[in-house]
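Some chains have been omitted; the remaining ones sit where they do in the full complex.
Chain lettering (A, B and C) follows the sequence in which the chains are written, and residue indices restart at 1 in each chain.
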Amino acid sequence: MLLSVSDVSVSRGGRVLLEGVTFDLQAGRAIVLTGKNGIGKTSLLRTLAGLQDANSGRVDVPQDTVVYSAHLDGIKYALSVAENLQFWGAVFGTSNLDVALETFELEDLRDVMAGALSAGQKRRLGLARLLVTGRSIWLLDEPTVSLDLGSVKQLNKVLNDHLGAGGSAIIATHTALDLKGQEVTIDLGKFAAPKTGLAASEEAFL
Amino acid sequence: MNALLVRDLKLAIRAGGGFGLALAFFLIVIVLVPLGVGPEMDILSKIAPGVLWLGALLACLLSLDRIFALDYEDGTLDLLVTSPLPLEAVIITKALAHWITTSLPLVVVAPLLAVLLGLPANGYLWLAISLLLGSPALSLIGTFGAALTLGLKRGGLLLSVLVLPLYIPTLIFGAEVAQRGIDGAAVQTPLLLLAGISFGTAAVLPFASSAVLRINLR
Amino acid sequence: MSLWEYANPVKFLRLSSKVLPWAWGLGVACLFIGLVWGFFFTPDDYRMGSTVKIIYLHVPSALMAINAWFMMLVASLIWLIRRHHVSALAAKAAAPVGVAMTLIALVTGAIWGQPMWGTWWVWDPRLTSFLILFLFYLGYLALWAGIGNPDTAADLTSILCIVGSVFAVLSRYAVNFWSQGLHQGASLSLDKEENVADVFYQPLLFSIAGFVLLFFALVLLGTRSEIQFRRARALSLRGNAQ
């Protein structure tokens, strides 16, 4: 068991969004988080990434295994595609640049400034970063946004390869992915907190 | 760490003359002062050390919002915080990059520009030394301020209002060193205090800044 | 055949390659004559002593610094109105030369000022407005450097140059208003009483001609390299297309 979440409640802006969230993630498996806009997918992922504290409950994430990919891709427009990836490689102490470029069909754009990429090309660069980090647990927030059909297929393949190699992923998405049965889909709707639920720091005043 | 420093310097340069701009701004401020207060050299040379220090302060200030804001806006900061780099190291590196692109060039040219304000010749050396010793504190304090105002869009004015008061001790001791240098008085005490501020902020502020950053990203 | 034909970058490259050596040759020759004549074959001034010889660097560079900006203004207007790339790039190429001229004038002036006025610098209107011109140059260059897309940069710097010119003239006027001068008035006008004596005047003309020609040569050179840079960019865009 790589990562486990037990009875976690997630809050944002003073309100509890999700409560009782419980799941485990195994190596080679993926968890797909679904749920309507505003249910709390992003907030949950940020909690798992350690950017935000859980309102209550336990989140167990082993150190240095997780990489987070957000709505924004953290791309520097003034650096070239390769330079962007190199930087993350250096930060994570890895250097599998070429594989990442090839996998997301970015070789031709290698020396193009990232500012000159189209929306989908930027997204692909953001995804290529995952490969560069060498981390085994991927937290992906709507990875298919802006991707054309070919790129979505490619992403699917990358994900399957990653799972096949013993990696794992937690993916918030609105589009269907085909992960060959290796995934567990969790509809966050069933953890939705009542609208009156307040975060602990707000409760304190009542 | 190195990669981050190199990247920040690269970005500063590609964004169009990272080094040159702070200098140009400094020069302009030095030119504006006489235009505002009048051309009499005797008055100007009296206020010269203070004006030069204030100019350096402002040049520093105006480039602070680049330290974190760009990385915050494009999501890089989220990714950096969840990366294996210790956040304090990230912060020190960013302060260093800021110091190299902004303060270092100022230290070098300040004595040249001092000519324009008729700074007495025996003040040049002490002016440069005071800037060299004091400017790291400016970058470190500024980094802290930048971390505080992170969540705010275009918080440039708020940032100034937060940071300038924190700059006061550095400014006072810095200008004092330069002034005493001119007067031929003993500079030791303010010089030590100035160096003390720089070392003290380097030792302590990165921890405060990293706490602030984490809170702002929450 | 219209003159505008040479606004075509390719034709410009061809023509300028023929003109350039002449400009270099003549410029260096004039400057050499002016400086040697001025430095070694003129008497010392009765008031200023030998320091007067700085005039052969100071005055031509000051003149060119101002005229370079004027040239940039004209080139900017041509770019905005007729969209000739050569014009925009010539303006870009002139700016660093103008800055260099400004710096030479400032430095020689300061060196001259030390013996003459007993100080490197005073806030005299002539000097001040010259320093302000320097600031305008810096802004112009910084804008070129800051903007990635070359056409956007050409457009924006052109507009800045025009607006800047208006404000530079305003500043000149304002500065006059603000302080009284120490600096020499205009002394090259031919009909003036207080003209510099003929002995100084003739070598000065050579030196000025040398500066003009060298300026011309440097701008040509700069424009050529800017054009070649754009050419390389265009070719690589074609090659690197994905």
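One rule holds for everything that comes next: contacts are C-beta pairs under 8 Å (C-beta built on N, C-alpha and C of every residue); 3 or more make two chains touch, one makes a residue touch a chain.
Computed from a prediction, not measured in an experiment: that's the story for all the values here.
Stoichiometry of the complete assembly recorded in this file, written with the chain labels shown: A x2, B x2, C x1.
Note that only the chains that are shown with their structure count from here on.
Centres computed as Cα averages put chain A at a distance of 37 Å from chain B. Centroids of chain A and chain C (each the mean of its C-alpha atoms) stand 56 Å apart. Look at where the CA atoms of chain B average out and do the same for chain C: the two points lie 34 Å apart.
Shown for chain B are the residues in touch with two or more other chains, namely 15.
Within chain C, contacts with two or more other chains are made by no residue at all. Residues of chain A that touch chain B in their complex: 49-53, 64, 66-68, 70-79, 83, 86-88, 90-93, 129. Residues of chain B that touch chain C in their complex: 15-17, 20-21, 24, 27-28, 31, 34-35, 38-39, 41, 44, 115-116, 118. Contact residues of chain B toward chain A in the complex are 2-4, 7, 10-11, 14-15, 71, 74-85, 217-218.
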